[in-house]
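The other protein chains are all here in position, but one chain of the complex has been omitted.
Entry: chain A
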Amino acid sequence: MRNKNLGLKTVALLAAVGLTLTACGGSNATGQSSDPTTAAGSGTPVEGGTFTFAEVTPINNWQTQAARFYEKANVLNSVLDRLTYFDVESGKVVGWIASDFTANKTQTEFTFTIRDGVTFSDGTDLDAKAVQKNLDALGLGIKSAQIQPNVDFAAYKSSEVVDKNKVKVTLKRPDANFLRATSSVTAGLVSPETLKLDNAGQTAIAKIVGSGPFVFESEKADEEVVFTSRDDYAWAPETAANQADAYLEKLVIKYLPEVAHRAGAAQSGQVDLVRGLQPVDEDVLSAGGGQVLAAQGVDLTTNHAAIRIGSGKLNDPKVRQALQVGIDRQALKDTVLSDSYVLAGSILNHQAPGFVDLSAELGYDPEKSKLLLEEAGWKVGTDGIREKDGKKLEITVASSNNSVVIKPAFELIEQQWRQIGVQLVNRAADNSFLTNAMVDDQIEFFGTRQFAYGGLGPVYAPATNNQTLNADKELNDLFTREQAATTEEEHLKLVEEEQRELVLDKALTLVLWDEVQVYGANKDAHIDFTSGTAPIFQGAWKSNG
């Protein structure tokens, strides 16, 4: 018995020592934090140096369309250029590799003028011919390499080289969102030689040839990838602060799967930037002299739970509206999230073109929820959970584990809904459950956020709708009209209408918070982010070079 106690005491002592030392980590530095929006803008850029960025998971597929996932988009943004760029400040698509672009009145034909003097890193020209081949690959896929078409290019029919600098794209149907889709990281331009490779070749970073500011130098599988700045790079997006080559000399991508180390890595300077900071680590990092940078996902929808009505329990819009106002969003922010997170005002985030602020109607109102549920015929049962026709109001949420906050968020919602007599089964962050749940309309909620370049049509329309899995005729008509809008004014008006329908009238999505990626940065790092939350390494620099 005495021996057992000895062992126990030793464990306890070791644990205490470990925790004390861990705790010290937060308090032994100078205490400096900086405003994320001016991170790159402050001071005069210093030339040179190696910038180390830690992603959360190793990257093995670098084909441009894989950039639908953050870890790939964050790096590919600095390796492949696109035809256009979305400028958050003006809310407009601006020129990049295309110096100019025009559309016909019906939005079925787009002509891109390709900038002069752009070359791929292997020396070949990025001209109209190369662009045409890339557009074909994006719009039609590459069968021989098992690469499928880009979902945002669903309307693509064909393209032709008009002259050395001009490409004309023809669409199958009007698509008001097509231009914005050409600004997506999933539409990166590669050398025509790359397009000829097999699947393994086109997904390997060592073989992909782009025209971006950073060029592949070396890699160590699953540990790091090193890129070198391209000295002759001179074709940054029209609105980029740095119009020349990158200030940095080298860019090193590493991986930090262990979430507990991320704040420490940035604070200690072992990395200059790290993605996937947990809310609990934000204060630790700021207090330790590091920077907490919240990159707003303007290109994405808000974090939301898309509603599927297959189980029959949520058929009645009243029930869905009851759930919408049965969520105390402020409590979510106060307990699970942090100051880096902005509560949702709609299905689009606050900075997205066409955003309409519906937050006044999303206020927490449990009494209204109860009333709506009563009206819909759901009566409180003996265990406090509502019932109707012998069925309990027990509903399930599925989501991937991509977001560090999604599971705790639904845990809190579970508690909140208990108050109105609703039982939530929380399967958030369970990837294996999600595989089937994603296409199962019996599972009531799909917790997610999606890239939405432009309107909501591409996300919610029937052809691509994996959100609600619901073919609602009225909504579908609306989405079709939105995509066919011929003027920007008309388009934005319809996007606004879509938001009202989805969030309020039909309540087919429960909106939670604006999409954001929280990065931790060292005090010497200066960096900005794109509308898709990717770091802009071409404009990044380090105070200490």
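Basically, contacts are C-beta pairs under 8 Å (C-beta built on N, C-alpha and C of every residue); 3 or more make two chains touch, one makes a residue touch a chain; residues count from 1.
We take it that contacts and distances are computed from a predicted model.
Participant: Leaving aside the chains you can see, what is the UniProt protein name of the one that's missing? Options: "NADH-quinone oxidoreductase subunit I", "Phosphonate C-P lyase system protein PhnL", "Cytochrome c oxidase subunit 1" or "ABC transporter permease".
Facilitator: For the chain not displayed, UniProt's protein name is "ABC transporter permease".
Participant: May I ask which residue of A:151, A:244 or A:380 touches the chain that does not appear here?
Facilitator: Only one of A:151, A:244 or A:380 touches the chain omitted from view, namely A:151.
Participant: One chain isn't shown here. Among A:204, A:322, A:347 or A:456, which residue touches it?
Facilitator: Result: among the candidates, A:204 touches the missing chain.
Participant: Taking the entire complex into account, which one of A:234, A:260, A:280 or A:471 touches the absent chain?
Facilitator: A:260
Participant: Among A:435, A:487 or A:544, exactly one should touch the missing chain; which is it?
Facilitator: That would be A:435, which touches the missing chain.
Participant: Could you please point out the chain A residues that touch the chain left off the display?
Facilitator: Spelled out for chain A, the touching residues are 3-4, 6-7, 10-11, 14, 18, 21-22, 24-25, 28, 57-58, 60-61, 63, 68, 141, 143, 146, 148-151, 198-204, 220-224, 254-258, 260-261, 264-265, 267-268, 270-271, 400-401, 431-432, 435-436, 438-439, 450, 464, 466.
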